[in-house]
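What follows is a single structure, and I will ask about it in a moment.
Only one protein chain is missing; all other protein chains are in place.
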Amino acid sequence: MTIDLEALYTDLHRHPELSFQETRTAGVVTGLLAQLGIEYEEGIGRTGIAAIIRNGDGPVVWLRADMDGLPVEERTGLAYASTARGVDPTGLDVPVMHACGHDMHVASLIGALERLVATKDEWSGTIVAVFQPAEEYGAGSQAMIADGVFDRFPRPDIVLGQHVTPLPAGTIGVRSGTQMAASDGLTVTLHGRGGHGSRPHATIDPVVMAAATVMRLQTIVSREVDPRDVAVVTVGSIHAGLKNNIIPAEAKLELSLRYPDDEARAKVMQKVERIVRAEAQASGAEQEPVIAVDHSLPPTINDDEATTRLSRAFDTAFGAGTVIDPGMFTGSEDVSWFAREAGVPLVFWFWGGVDAGAFRAATEAGTIERDIPTNHSPFFAPVLQPTLSRGVENLVVAAREFLGERG
Amino acid sequence: MTIDLEALYTDLHRHPELSFQETRTAGVVTGLLAQLGIEYEEGIGRTGIAAIIRNGDGPVVWLRADMDGLPVEERTGLAYASTARGVDPTGLDVPVMHACGHDMHVASLIGALERLVATKDEWSGTIVAVFQPAEEYGAGSQAMIADGVFDRFPRPDIVLGQHVTPLPAGTIGVRSGTQMAASDGLTVTLHGRGGHGSRPHATIDPVVMAAATVMRLQTIVSREVDPRDVAVVTVGSIHAGLKNNIIPAEAKLELSLRYPDDEARAKVMQKVERIVRAEAQASGAEQEPVIAVDHSLPPTINDDEATTRLSRAFDTAFGAGTVIDPGMFTGSEDVSWFAREAGVPLVFWFWGGVDAGAFRAATEAGTIERDIPTNHSPFFAPVLQPTLSRGVENLVVAAREFLGERG
Amino acid sequence: MTIDLEALYTDLHRHPELSFQETRTAGVVTGLLAQLGIEYEEGIGRTGIAAIIRNGDGPVVWLRADMDGLPVEERTGLAYASTARGVDPTGLDVPVMHACGHDMHVASLIGALERLVATKDEWSGTIVAVFQPAEEYGAGSQAMIADGVFDRFPRPDIVLGQHVTPLPAGTIGVRSGTQMAASDGLTVTLHGRGGHGSRPHATIDPVVMAAATVMRLQTIVSREVDPRDVAVVTVGSIHAGLKNNIIPAEAKLELSLRYPDDEARAKVMQKVERIVRAEAQASGAEQEPVIAVDHSLPPTINDDEATTRLSRAFDTAFGAGTVIDPGMFTGSEDVSWFAREAGVPLVFWFWGGVDAGAFRAATEAGTIERDIPTNHSPFFAPVLQPTLSRGVENLVVAAREFLGERG
Partner (left out) sequence: MTIDLEALYTDLHRHPELSFQETRTAGVVTGLLAQLGIEYEEGIGRTGIAAIIRNGDGPVVWLRADMDGLPVEERTGLAYASTARGVDPTGLDVPVMHACGHDMHVASLIGALERLVATKDEWSGTIVAVFQPAEEYGAGSQAMIADGVFDRFPRPDIVLGQHVTPLPAGTIGVRSGTQMAASDGLTVTLHGRGGHGSRPHATIDPVVMAAATVMRLQTIVSREVDPRDVAVVTVGSIHAGLKNNIIPAEAKLELSLRYPDDEARAKVMQKVERIVRAEAQASGAEQEPVIAVDHSLPPTINDDEATTRLSRAFDTAFGAGTVIDPGMFTGSEDVSWFAREAGVPLVFWFWGGVDAGAFRAATEAGTIERDIPTNHSPFFAPVLQPTLSRGVENLVVAAREFLGERG
């Protein structure tokens, strides 16, 4: 059979699943792998899958796609928009959406495997395709490693991966060195003292404590980091209280931090802790706040030589000027654990999913940020084509660049 | 049968129910009313009950108790502590606790009815006992009125009610005029623009918008209200976001406002709106915030003459010095709708639930606020006795004061 | 000669002087005392004056007026508006205005003395008139005491004083018990680390530290004081930096605190200190902030019996309904040191300086706060009459009430 990739993509888009819950997605993937006659193992790192195409001597190339959706309520208005819901780790029922394009990653990798199987006489070596869960938790690649993916499959000579992004369709963005930031996810629990909403003086108000903390955390980036350095301190969630007339006993903040390296990480972490503790003291808190690191992602660093080689291959395949340097992204990824663990080069690139005309118009109008929804937005919606076909071709070109040639 | 009031109280305490969900509580109440041979109707205003004792000519006295618990996780450590949970109006599964003592109110009213039935030969007139739902939503009394309680039962000549509070056991606090504040519950929805946590510049961060709004709302009380006037602006809940690395699209605040009268209400409401709108503008919000009034409670005003008369009766019954003026409370009540609707006097009093020795010790140590948990605290726990027996006696004395005498 | 009191008042108004610099004012006063043949001493507590009228046996009544102006730029547009300037204690050249009405106090006391001299055959006893400096620093009465006013003049049997205020002309506001709040003036010095405005990361920004501190200080009144209690935390001045592109090394805040009694004072002071220190920590300050108490004023407490007696005298003299209870004022005074030191009763009253029609119109329109300038406002301007004549009469009636009668 020939796989209908557009049908695959829209089906995945309609049925996003939260991190470590990608069971339906895994079912779709393994079903197609079986159709393609590709050997695989599933349930690696809970819901992960690794598949292998052995094709004689030559390098081992790992191709990685991530599978999970996000707790975002889709507002794209697409015919194939998601109305799915899921239960998050705290037990909350939430909307789910492929707001980061992992559906495009999965469909592209399936398409690339189909093409590589069909052209086995042109190349030699081994392909390992990794369908990774829980990238959004920064936990999926480590889960697969902990679950023995390196014991069960040949170790890579190179790890390759890609991400769809709001660049004009047709463009590939990649750079040597730090491509994506290091990142930590923190949960901060602030302890006040609860009581009646009409008697604030008998309480220690954790809502005010949280608000003051959020305002003060802004000063890390605005005042304490060299304006020439990259740093992000985002409070992505804030939760306290159940009712207007009860002052709750605690508040929870979830923070996402970004920096280019470990030294910057250490400094920002110390500043966050200093501010959180001092703001609790300013409130007269009787109990220290608790700061937990939920996940910690290394910077995504592209290998110099391999990146140069691959950039040239892309420009050759798709035309000069295809590859641009997008600069360092402040987003983070856990793909690099595969390469770090194996001690081999990584190349991780971005490809464009925005209609080129729309992108140009928004650029000229200076309305990029308003008009072009970014990853994680409820409006995030890559154009179906040429994004999907290019997602497939990117992987084929990249894999072929690092595999052996035949004939 | 003789009702075991302590068993009734601890049973109610173990099984608190959220507002308008007091079905088990209503079952317990109606079961006992039946045992006492008292005529009643249930399901008035969803889960409310009214009962009547007709005993010849004379005034109609309404005695009111409220029945609902609160979404608070009990931490009293009592043998009869609640571990109950419920589903709040937003569908959230929450802990439930009788953190405001309504279990004490119900048990006291049952006890008083038992006593009044047993002494029917001593008094004449009509008693209507109202077991009201959803006081915590400020909605139960209006629900009972809307559901025809005034058509189905004789209209009152006076409305009486009581509330257990952290005064020393044995004490009754009541004053003529404004006894409790007027109050509004608001929900404020702030609209930002969502996106990836690493790309704040492509978003309008509603968490920061909410934090700045909370900080600014503090200035209403600190700067804009005459220091000699009573006003409270509490942000009882703040919710935004589901994940550290997604900047959400909106934030929700729930506010509880308190003031002595309608003029102050108008001023504070206008200030809240001014600040909420301006802070959204400071964030560059593209969509106006939405401010909804969820409920609106009038001040609880005690009738001068009836309060003076009842205070004297209490002092006579329990000893001079029993009644103190507790000042105006910043808490609010919906009991006054019954009296307002009927156009008759109201007396609503507080009685003490704290061990007198512990209260004195805390007063002397200046640690009242730390050591004596207030209503709505997870540690709120009236001492069983003499609180319960006095709750019963208060109602009997009060009812008898306004009923006719026999013989 | 007959003193032209209106000319005296407008002259004083045109020539206000800062605290402890009231030399010209003292010259005017002593010149008139000499004309009236009243014995006096000057230079008591730097620029203070005490004068005495001995008139046989009887009580010793002290009448006190304060003399100093304020660093406010007058904007009343009056023909006799001040354009004066002065040098404040920090060496700063500032505008000066009688924005608190002390010119009215001085003129009224001179007028009263003239009247009392003229009617010596009607009363007996001793009058001591105190023209006090530096009330605005809360320092003048103590300076006069330290400088021996009690050794140089007969100790009082009662101390009387008055203040002009935005009540309708003709009205007197006075109450038994606490009439004015206790108050402290603090200077808070926040230490950061200076540097270039373009390199915030190399500094510890005291401007941000100060701003965060100001915002947090709001929460003392909004969250930590019982809404039924009176408390004020005002940051009256904030100063840091000399130039936009230099981040300064420190910031200074001047705070004015108000409370009804010493217990509240202790609590608020502790909260201020807690917040100031914690906010410095939140900024990562390397040096502790310094909190200095510049002055500390006791509550102004009117003697019960004397106040009742005087209120009756005022109502008799000016018509029933003249005296109203204005409630406790959050402003503070140092007049009470004279009575405290002597261990005698004090009565301190307010009298109205606003045109009665204008006051009524503003009350009806609900625009009192907008239309009626308060003390310390650049627009503060008592109507000349009947304010001045009533200021004189008030003192005469009050003095006569407590002096002996003759004939």
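Order of writing sets the chain letters: A, B and C. Residues in each chain are counted from 1.
Simple rule for what comes next: contacts are C-beta pairs under 8 Å (C-beta built on N, C-alpha and C of every residue); 3 or more make two chains touch, one makes a residue touch a chain.
Note that this is a predicted model, so its numbers are computed, not measured.
Participant: Touching the left-out chain: which of C:11, C:147 or C:294?
Facilitator: Selected residue, touching the omitted chain: C:294.
Participant: So one chain is hidden, and I want to know which residue out of C:258, C:271 or C:400 touches that hidden chain in the complete assembly.
Facilitator: C:258
Participant: For the chain not shown, which residue from C:56, C:177 or C:236 touches it across the whole complex?
Facilitator: C:236
Participant: For a quick check of understanding: of C:200, C:227 or C:260, which residue touches the chain that isn't displayed?
Facilitator: Here the residue in touch with the unshown chain is C:200.
Participant: Which is it among C:70, C:139 or C:220 that touches the chain not included here?
Facilitator: Only one of C:70, C:139 or C:220 touches the chain omitted from view, namely C:70.
Participant: For subunit A, which residues reach the chain that was dropped from this view?
Facilitator: 215, 218-223, 227-228, 230-233, 258, 327-328, 330
Participant: List the subunit B residues touching the unshown chain?
Facilitator: Within subunit B, the residues that touch the unshown chain are 198-201, 203, 205, 208, 212, 215-216, 219, 222-227, 271, 274-275, 277-279, 281-284.
Participant: Even though one chain is hidden, which residues of subunit C still touch it in the full complex?
Facilitator: Residues in contact with the chain left out: 70-72, 88, 91-94, 99-100, 136, 181, 183, 185-187, 193-203, 205, 207-208, 210-215, 218, 232, 234-249, 251, 254-256, 258, 294, 329-332, 369, 373-378.
Just so we're on the same page, only the chains that are shown with their structure count from here on.
Participant: Whole-Å distance, subunit A centre to subunit B centre, using C-alpha means?
Facilitator: Here the centre of subunit B sits 48 Å away from the centre of subunit A.
Participant: Please tell me the distance, in whole Å, between the geometric centres of subunit B and subunit C computed from their C-alpha atoms.
Facilitator: That pair's centroid distance is 44 Å.
Participant: Could you list the positions in subunit A whose residues touch two or more of the other chains?
Facilitator: Only 198-201, 205, 208, 212, 215 qualify.
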